[in-house]
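Every protein chain except one is present and positioned as in the full complex.
Let's turn to subunit A:
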Amino acid sequence: MSKPIIVYGHDTGPNPWKVAIVLEELNIPYDYKIVDMADMKKPPFEAINPNGRVPAITDPNTGITLWESGAIIEYLIDTYDKESVLTFSHFPEKYHVKQWLFFQVSGQGPYFGQAVWFQKFHEPVVPSAQERYTDHLKRVLGVLDKYLDGKEYLVGNKCTIADLSFVTWDMMVPWILEGDTDASQLEKHYPNWAAWHQRLMQRPAVLKIAQDKQNAV
């Protein structure tokens, strides 16, 4: 591999940064291109992602264009993680990594995203919708917390894409729940989740991306 992968991303949205973390972890060269919200649903970008969303990637080394963060991450792992640093090549861990990745993209991301909207942006405030999505968010933290009891990582005692996929949304939890649940309560209610999140936050790749994200805003 020689040419950098092009990542189409955004400054605040967590999903493209999730892809960047995996690229950093694997030391794959990439170019992070910030796409303006207004340009996402217009022709030049729509040819890359007909769904008009980021992330999307083009990999000049293989010629592929791909979108949906989960599909991109699986592609990166298949193509560039030959030693299975961020995954497992054997049964059953190989499938459990995919299982938690799907839980992140379908169970965490969409609901945390709705919580952000109703907590932070929508006017006038709709209390029942706020409650629906903050409850969903807490339910997800509860599932992770319970599962992580006595474990360092989700699958097989090693940090994998399953863990890393959660981190960019989890970083936003204190902000999303501002005024509802404060940070110290989070640690009290979800101690295993909080310790795991801190463990992930200490990784150099995650720290770097958290910094890049802050700089981009």
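Rule of thumb we're sticking to: a residue touches a chain if its C-beta (ideal position, glycine included) is under 8 Å from a C-beta of that chain, and two chains touch if they have at least 3 such contacts; residues count from 1.
Note that contacts and distances are computed from a predicted model.
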| item | value |
| --- | --- |
| Undisplayed chain, where the name is taken from the UniProt record, one of "Putative disulfide bond reductase yfcG", "Ras-related protein Rab7", "EKC/KEOPS complex subunit CGI121" or "Replication factor C subunit 3" | "Putative disulfide bond reductase yfcG" |
| Per the touch definition above, residue among A:P60, A:G142 or A:P191 touching the missing chain | A:G142 |
| Among A:P29, A:P110, A:P174 or A:P191, residue touching the chain not depicted | A:P110 |
| Sole residue of A:P92, A:P174 or A:P191 that reaches the chain not shown, by the stated touch rule | A:P92 |
| Absent-chain interface as seen on subunit A, which is shown | 50-52, 64, 66-71, 74-75, 78, 91-92, 95-96, 98-103, 105-107, 109-111, 114, 122, 126, 128-129, 132, 135-136, 139, 142-143, 146-147 |
